[in-house]
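The complex is shown incomplete by one protein chain, all other protein chains being positioned as in the whole.
Residue numbering begins at 1 within each chain, and the chains themselves are lettered A and B in the order written.
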Amino acid sequence: MNHLSSETFRENAKAALADTHLRGALKNATSLFGERRKAAAASLPNWEELRTQARAIKDEVLWHLDQYLEEFVSSAEARGAQVHWARDAAEANSIIRTLATERKAHIVVKSKSMTTEETHLNDALEAAGVQVVETDLGEYIIQLAHEPPSHIIAPAIHKTRGQIGALFTAELGMPPTDDVDQLTSTARATLRDRFAAADLGISGVNFAIAETGTIVIVENEGNIRLTTSVPRIHIAVMGIEKVIPRLADLDVFLKLLPRSGTGQRLTTYQSFITGTKRSATDEGPDELHIVLLDNGRSRMLAHPVTRQSLACIRCGACLNACPVYQQVGGHAYGSVYPGPIGAVITPQLMGIEKTAQLPFASSLCGACREVCPVKIDIPRLLLHLRGEISPRKGSMAERLAFKLWALAMTSAALYKLSATAGRLLQRVVPVSRAWTNGRDLRPIESRSFHDLWSDE
Amino acid sequence: MKVALFVTCLVDQMWTSIGVSSVEVLRRVGCEVEFDKRQTCCAQPAYNTGYLDEARKVAQRFISIFEESKANAIISPSGSCTAMVRHYPQLFAGDAEWLPRAQSVARKTHELSSFLVRVLKKEDVGASWNGRLTWHDACHGLRDLGVRSEPRTLIRNVRGAEFVEMDHADACCGFGGTFSVKYPEISVAILDQKIDAIERAGVQAVVSGDASCLMQIGGRLSRQGSKVKVMHLAELLSHT
Partner (left out) sequence: MDVICVQLSPGVFTTCGLMSNEARETILGSIRSHLAASVPFDRLEQHAIRPENSVILSNNSDLFELFKQSVESVDGHCVITTDVTDALKQIITDLRPRRIAISDRVHLEGIEAAVAPNAHDMFSFDVGISTAQAAIAETGTLVLDSASERHRLVSLVPPVHIAIISASKIVETLSEALALLQSEGEISPAVTFITGPSRTADIELTLAIGVHGPQELYVIVDQST
């Protein structure tokens, strides 16, 4: 799989900026997404109130996450679901791989689940000889292309229709076309018999209701309904933060999520799945397994600023609003979760060793915070992470530069010489070339405002 | 009304006419302006780059200087610097000594246009300037301080000026402090969207409330040989 690394974000971004197809696709996608979201939000006069309520519900859950998780699990188990706890990605994959092999599942159909992308589940299953078929159109496209997703809700948005047409011709022998309807119906026809043949269906979870043990999954295509009703076994994978207290709370989230994600009032289908069927002859799977994944999420609870990361409902609105994402797209981040939310959760989930650049890949403009349906203060989170990273991983030169800067800024005498300090900074940190490659630089004034004031 | 000017290190060193114009405008609307020469910086560069200890040292100096002022308000011609001061309480959370001092100084600090329109209720400062111009919403002023209508109101009252709203006036210019030099290619790519919008607006000048945005936008415009000028709101308002 063609994975870029977040360690090389700078180089990834440069390459992305030189890719005209990509930039065209991104411009199209992010502006359409942005316009649709804006119109959908404007159509609800109480939009701001809904955001506040949603955040309040999430704050409540996160503050008592252990209790709500236990309530969810006991409600779900009482209805026949089998719940598995996975401390990390490896454990989650192991649980699912074991289930698949024990149940002799050869073909698995999957609906889109960012959580399973996070754990690289497909690789683990394929290594065990299980064929995994991605059924969400965007995921199907990137599976054919051997690429990771570039957006949280529209995985193939970095591709033009021409590129997708060429891919289908190469991989499926389809006559060349870039007609969207034809491409879609080819995917539908190709995947149809996979659903019928599949032994096991794997899905994600959008919301897990503690009160009833219900998992709620939303979609437009119908592949989630097929994945979760046709095969005899259904495995649902969810991060531990997906719990919400009551069924009634869904009202707020179902108003915010579709509008924020795609600008729709509601996505075509919502599936509410609670345990297993009541009798063996009923329609639906014989078994329901729910895998709860931690993988670093519980650590984020340790501080109010980081805890809000877990409020995310994976709508993707922040990606579309972000000037950086709009220019470089999702692959450059080298992470399953790109864009603003990716820049803050990736270092927390994966550790800062290889992800240290991500929190700095932002101009702190705040557009993400404005569009986030649950009011995550991403700029504040970015600053918090920068505060953890810089003192430890900042270059010697940079750390020294800021120590000198602080000296200059806290002494009137030194500040007067700060033009000199500025020149010093430029020698140690190559400021001017990075600036002057694309922009002219105003010369430092020969007389500062301080000097001018003294003249008065 | 006595105001203490916080001119900002960027204006002090790189763009003094913004400071001079700010003083002129404030005096014209009847304020007495004091300038404490001990002032340096609000600490934004260190704070934004993650050097919080250094940021605190510099913020403490700011607080110590400005809390001594008898002025009614601390005025800054920069949305981002004003926003930084408003964030001081977060920098000193849990610090029994500095938190209340930070809060008190933060409460008194205002961005120039917001001070003129919201506090002094002055929408016309007697300025005139001939030509077509547009406004760029600097991110911190817009999203942290809610400054959006105030500059537009002030501009619309400038005699002779034809105000044009450009596409995506509220989109980031790509500066972002050290981001502009840590990720210069991305910074310029974002900037070019802004430049395109400015060009489409067909204006002679683009006005903004933050010197950093003006340096970013102006730097690219001049590199491309554009005739479009950049102007700080204070410079426009002091023009007669």
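The rule is simple: a residue touches a chain if its C-beta (ideal position, glycine included) is under 8 Å from a C-beta of that chain, and two chains touch if they have at least 3 such contacts.
Note that the structure is predicted; figures quoted are calculated from it, not measured.
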item: Sole contact to the chain not displayed, among A:G204, A:G275, A:P379 or A:G394; value: A:G275
item: Of A:L17, A:L144, A:V237 or A:L254, the one touching the omitted chain in the full complex; value: A:L254
item: Chain not shown: contacting residue from A:A41, A:V230, A:I313 or A:L385; value: A:V230
item: Hidden partner chain, touching residue among A:T135, A:S203, A:S309 or A:T410; value: A:T135
item: Of A:R307, A:K416 or A:R442, the residue in touch with the unshown chain; value: A:R307
item: Residue numbers in chain A that touch the chain omitted from display; value: 25, 28-29, 32-33, 44-46, 49, 52-53, 55-56, 59, 63, 65-66, 69-70, 77, 79-80, 82, 84-87, 90-91, 94-95, 98-99, 102, 135-138, 141, 154-157, 159-161, 164, 180-181, 183-185, 187-188, 191-193, 195-196, 212, 214, 220-223, 225-226, 229-230, 240, 247-248, 250-252, 254-255, 262, 265-278, 282-284, 289, 292, 294, 298-305, 307, 375
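What we mean here is this: only the chains that are shown with their structure count from here on.
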item: Whole-Å gap between the CA centroids of chain A and chain B; value: 33
item: Touching residues (chain side chain B, partner chain A) in the complex; value: 7, 9, 11-16, 19-20, 35, 37-38, 40-41, 43, 45-54, 57-58, 61, 90, 139-140, 142-144, 171-172, 174-191, 193, 215-216, 218-220, 222-223
item: Touching residues on chain A, where the partner in the complex is chain B; value: 10, 13-14, 17, 323-324, 326-328, 360-367, 369-370, 380, 383, 385-391, 394, 398-399, 402-403, 405-406, 408-410, 412, 415, 418-419, 422, 429, 431, 434-435, 437-442, 444-445, 447-450, 452-454
